[in-house]
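Got a structure here, written out as structure tokens. Questions coming.
The complex appears here minus one protein chain, its other protein chains still in place.
Should a chain be cited, it is by its letter among A, B, C, D and E, assigned in written order, with residues numbered from 1 in that chain.
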């Protein structure tokens, strides 16, 4: 088995994430790709509107629609101690060799712990960013083409856009967003 | 028994909160009103200067001065997982049917969990806000008329205004304010 | 104000607890008695079958039936660090002078922290003990006369005896009982 | 989608678990079965020798060898508050309708939260129990036929039997086993 | 610098611990020995009567009386996740090469993480054990000769024997002892 892990927050899972999955599956000859849902315990904030369960469902639906059968979605709650975070991930999932991320911190932590952390291409960065997609949702701009069709459907079913707009108007949601796992 | 719950941070308990208590007691024919002190574990920050115990004492004194005998004050520590917060509250207090709040997130969480969350009137919003009252304390402006007399006395006894001014000058207090419960 | 605090687990609240409330209210001329529900976060174990909310309701109902109007019920989650526990309690409730308990550890902690901890009479100890009442429930022996009528009614309404019997047969319930809050 | 969830500790995953997976997949016409690894944060104790990652790998290997393609393995860390546990699980995984377990507590918690909790047949209970398999490992008795071949191989690769024997001789391992996650 | 670490609970620090310190300082040519106080957050139980601060003072006093100047005492709170414990220790103290312990679990965890874990001689095991010393204190048997003189003095000053006897009679102390930090 040759496994890699890709950790993100996926708020929501968008076309840039999908491109990255296609890229690493093709490039690194993986027998299995672990997709770790980071900050799994966080939801209902303007920065992290969706629960881990909702994100799990979005990712699964998107992968199914492209017949990816050797990806495994895994919720990863924060421990908020960077120095232990890689040990935490490694204790929750089967052994892996490579870790993928566009975030410098995440790559640094995996690298310091001895994992391979290959450089990745940027897929239309700017547009394909969670922050930009959430902004469009709040500002009533088109966002639907930036996520896989299967993801769009789930967001509509759960009233995700309305939830996000309400959260954006809540002082507590902003305040709590800054809180750790607790 | 017909119970409702009103959750706030009460930093400090002010006239707007008192109005809301009067309003829901009169309007909804409650046999008991639970008053939940939110973020009970937080204190000594510029945003949350008072301990849960101090807030408990303020609320009790204010209620006593108006002879409200069927209100029950309950400290509610954060769990910082929004998706579990209502279950957390429900596990700590007797069963209730209605939940009151002016905050969109809090109302959304109770609503998603199946509780009644009636719309509330705004009582002189702007003036009667914790943020505005704390700002006046720091800036040496009059704040005393915005809180019940009993609350004012307790704040004076515990040196609350001096504490708040000191906290506003502390980098650590601002930094730690952003931390979760831990 | 002259306040005392009485902390127990109240699994369930029984006649011995009721006697103690009567005793301290009469003996110490309190203007208010705080009744702290200890281990508030624990429930659904053979040792702690009831939630804090259920115990809150039991205590309130029992006090109401005897017209005790100056008792305040407060859930106290564990912090499982004995050296901080009294500071934890003191941060959650209004200031108090005396603390009551039959448990040597609890008395020691309050005493080391400088509170008065008067010796209490034993009210029919052996019979009036949570452990004995739970044992009778499991073994189909009469338990109803050992608790206030109001408590008995609530236990029957929530199916408390059936829950306890199921829990007694669960390995996980026994195992988890030994866990801290986490 | 029609989903069910089966939560266990799987220390280790044995033939009885495998039988249960086969049974519910066949009986309840599920489009997906979630397999929740309970107490995911616990490892290296005499009661819970294997990490969640090791258990994940065992379960995956066993399912692969029988070509089960619509099972999803999910680590579930404890929260050690029974009253919130089902909300915790529900926040981490896609929506499900049924929950399976042989443990009375687990069934009770899912049932109280409104999920279907069908009765399950017992598959050679006594032999197919984690406790019995761990005892045989410690006592140098045959245990290999009680687990799927793929599981046996992984236990041998990671030196699982030697680890368990060492843990059984450690006072700290026994003491810490009783601790929650912290 | 050549550093080693010796982790124990030290309830209390006794002659066996002192022998081990002498042995490793002499045998392994260390420039510094870290002495980690394990389960630093636990106190006031029959199994762990002393706070980390009290144990810190005992160890320092004992080392001072023998002029050990290159030992560093460090409180190590539990994290109760064995799979992360070594990373936790390593993040709190300067880099070390060797780890010493008589406990099989502790040695296994350091060994799995790649540290040297030399075998140690047993110094009069049976007598020089925390458990035996606490038992003698409770049973009014002589214990004073089993600990360094400096330790005996501190235990007497803080009333340690009386505390331990009280804790042994407390149900809550036994119950809470089994809890993690939470």
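Everything that follows uses one rule, which is that a contact is a pair of C-beta atoms (placed from the backbone, for glycine too) under 8 Å apart; a residue touches a chain by one contact, two chains touch by 3 or more.
Quick caveat: nothing in here was measured; it's all calculated off a predicted structure.
Within the full complex, the chain left out of the display is in contact with A, B, C, E.
From the set C:27, C:87 or C:149, the residue in touch with the chain omitted from the display is C:87, counting the whole complex. Taking the complete complex into account, A:79 is the one of A:79, A:93 or A:164 that touches the chain left out.
Looking at A:58, A:76 or A:109, the residue that reaches the missing chain in the full complex is A:109. Only one residue from B:25, B:138 or B:166 touches the chain missing from this view: B:166. Contact residues of chain B toward the unshown chain are 41-45, 51, 80, 163, 166-167, 169-173, 175-176, 178-182. In the full complex, chain E makes contact with the omitted chain through residues 40-41, 43, 51-53, 56-57, 60, 69, 72-75, 77, 90-95.
What chain A contributes to its contact with the hidden chain is residues 47, 78-83, 103-106, 108-109, 178-182.
Definition applied: only the chains that are shown with their structure count from here on.
Taken over every residue number at the interface, the positions common to chain A and chain E amount to over half, indicating a same-residue contact. When the contact pairs of C-E are matched by residue number against C-D, A-E or B-D, over half are shared only with C-D. Separating the centre of chain D from that of chain E, both taken as means of CA atoms, is a distance of 35 Å. For the pair chain A and chain D, the distance between mean C-alpha positions equals 26 Å.
In chain D, the residues that touch at least two other chains are 41, 43, 51, 80-81, 83, 90-91, 178-182.
Viewed as a contact network, the protein chains fit none of the simple shapes, being neither a path, a ring, a star nor fully connected.
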